[in-house]
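For this depiction, one protein chain was excluded, whereas all remaining protein chains were kept in their positions.
Then we have subunit A:
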Amino acid sequence: MTPDTALRAEGLGTRYGGRSRPWALRDCTFALPAGRVCALVGPNGAGKSTLLALAAGLLRPTAGTIEAPERERLAYVAQDKPLYPRLTVADTLRMGRELNPGRWDEATAERVIADELDPGSLVRELSGGQRTRLVLALALGKRPELLLLDEPMADLDPLARHQLMGLLMADAAEHGTTVVMSSHILTELEGACDHLLLLQNGRIRLDGSVDDLLSGHALLTGPAGGAGLTAHTVVDSRTTGRQLTALIRREGPVEGPWEITDPTLEDLLLAHLRTPEGARS
């Protein structure tokens, strides 16, 4: 793997159980540049958790390969945020220090804890937001090159979400950490991510830098039957009365009777999810 790629998959596929079982993930090929903050999005059951577990080395692929940093240089936080309920906050951090000899960064871990957690509190007494904070302290204290977070912001109130996202971004700014975060709610991640992986039914539907994806697409509004659409790849189009709205992948300058607007990330996502796989190219 080249030093500027943090995570790479080639023809990656997984199914749980024998040949009769459906693929949880299939034919996934992508390369995530180092230093990116990647949103891994898709409907429930799209394969997001499977992909993260494969990247973390917790699952073996049924087909293809995935290349990620070795175990010591990555951190993975599962959806259920596993912690020992009977340990205190201080004990949990000591465990992080002892499990990561030579890598542990006490200052980073303490900055995540800040004044928000009492070192003497038991883990089982913590709120959802506090548990997430502690789990992130463990993950970031390890100084990972690649940080894999499965639905990290679920069950957090808006303030805790904003604070923890701020902490993550600060770490990415300071250490250049590559981050992959999954969610089925895009707005949770919008603004924080500069890279997008969209999964649907175990396959990759969109993959690339957010800027490239946005500038590569356009939202067109105009008369139904208007000329010039065929020059582009129409991802999704809808007709209301005489008006047509289409999201296209640009294949050159847009010509014809169209009003052009820049799509939002959400426009892009919804358009791709509405269109069944295979109908796009």
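Convention: a contact is a pair of C-beta atoms (placed from the backbone, for glycine too) under 8 Å apart; a residue touches a chain by one contact, two chains touch by 3 or more; residues count from 1.
In this section, contacts and distances are computed from a predicted model.
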| item | value |
| --- | --- |
| Name under which UniProt lists the unshown chain, selected from "Sarcosine oxidase subunit gamma", "Methionine ABC transporter ATP-binding protein", "ABC-type polar amino acid transport system, ATPase" or "GntR family transcriptional regulator" | "GntR family transcriptional regulator" |
| Chain not shown: contacting residue from A:82, A:191, A:225 or A:257 | A:191 |
| Absent-chain contact - pick from A:166, A:225 or A:257 | A:166 |
| Of A:7, A:24, A:37 or A:244, the residue in touch with the unshown chain | A:37 |
| Missing-chain contacts mapped onto subunit A | 37, 162-163, 165-167, 169-170, 172-174, 190-194, 214-215, 218, 250, 252-254, 260, 262 |
